[in-house]
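First the structure, in the form of structure tokens, and then the observations on it.
The complex is shown incomplete by one protein chain, all other protein chains being positioned as in the whole.
Right, chain A next:
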Amino acid sequence: MEILQRLGRNTIDTFASIGAASLMLYGALIAIPKWKNIRLTVEQMYVVGVQSLLIILVSGLFIGMVMALQGYTILVNYGAEGSLGPMVALSILRELGPVVTALLFAGRAGSALTAEIGLMKATEQLSSLEMMAVDPLRRIVSPRFWAGVISMPMLAIIFSAVGILGGHLVGVDWLGVDAGSYWSIMQSTVDWNEDVINGVIKALVFAVVIVWIALFKGYSCIPTSEGISKATTETVVYASLAILGLDFVLTALMFGIS
């Protein structure tokens, strides 16, 4: 009996939180920032996007470099080091760019969003906003949501570009792959819609999921210091799992059936 009751309570709780999260997403979505409120979104883009730039640039560069190094040592055995360009470009554009950016974004920006909103809730700033007849969904949640959704695909594009340049640095400048074949075989292999646009779509989907989880976890956390720390951890864990799971589904949809 005890077990059945616990199972039932867990199920109800799960569905209740999915419902609450959907309501919050709906609230954030319909509150598209008006022109006079655009400043709030731009401020959040600074926090979410610009402050994530350094980690994205550095990790993009190093991932591109390591891809070129690993790819070269294998491809050179077959005399196919000319294929280094497309190998680096395709794996970064299709997979590593969106996924690694999303994981870093969840750790860097998602956790910060959860902690910030959780602390606002714990210090009753959200309740005071409601007391002043300011909708916290409009004022707090929506600008952060849109800032994240706009910033994250841009970060992924920057990551991919820097990664390919990093691959060029190691492959061409250090290991001596011909620069002409690095770029030209890449150009004949990479397709704009198939590879670049699909990567950006992936990044967009990941952005919605990360920001949604982060905001909801912050908005619904238990307003104690322990609750905030738990919510922050959950944000990173759930967002990372969701990214990796969704990545498989999206990849199967985009590249699996051809």
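We adopt the following convention: a residue touches a chain if its C-beta (ideal position, glycine included) is under 8 Å from a C-beta of that chain, and two chains touch if they have at least 3 such contacts; residues count from 1.
The definition used in the following text is that contacts and distances are computed from a predicted model.
Trainee: Between "NADH-quinone oxidoreductase subunit K", "Autoinducer 2 import ATP-binding protein LsrA", "ATP synthase gamma chain" or "Outer membrane lipid asymmetry maintenance protein MlaD", choose the name on the UniProt record of the chain that's been left out.
Mentor: "Outer membrane lipid asymmetry maintenance protein MlaD"
Trainee: Give the residue, chosen from A:I164, A:I210 or A:A242, that touches the chain omitted from the document.
Mentor: Checking the options A:I164, A:I210 or A:A242, the one contacting the hidden chain is A:I164.
Trainee: Out of A:T123, A:Q187 or A:T233, which residue would touch the omitted chain in the full complex?
Mentor: Residue touching the chain left out of view: A:Q187.
Trainee: Residues on chain A that touch the omitted chain in the whole complex?
Mentor: Answer for chain A: residues 39, 42-43, 45-46, 49-50, 53, 78-80, 82-83, 89, 93, 151, 154-155, 157-158, 160-162, 164, 183, 186-188, 190-192, 195-196 touch the chain left out.
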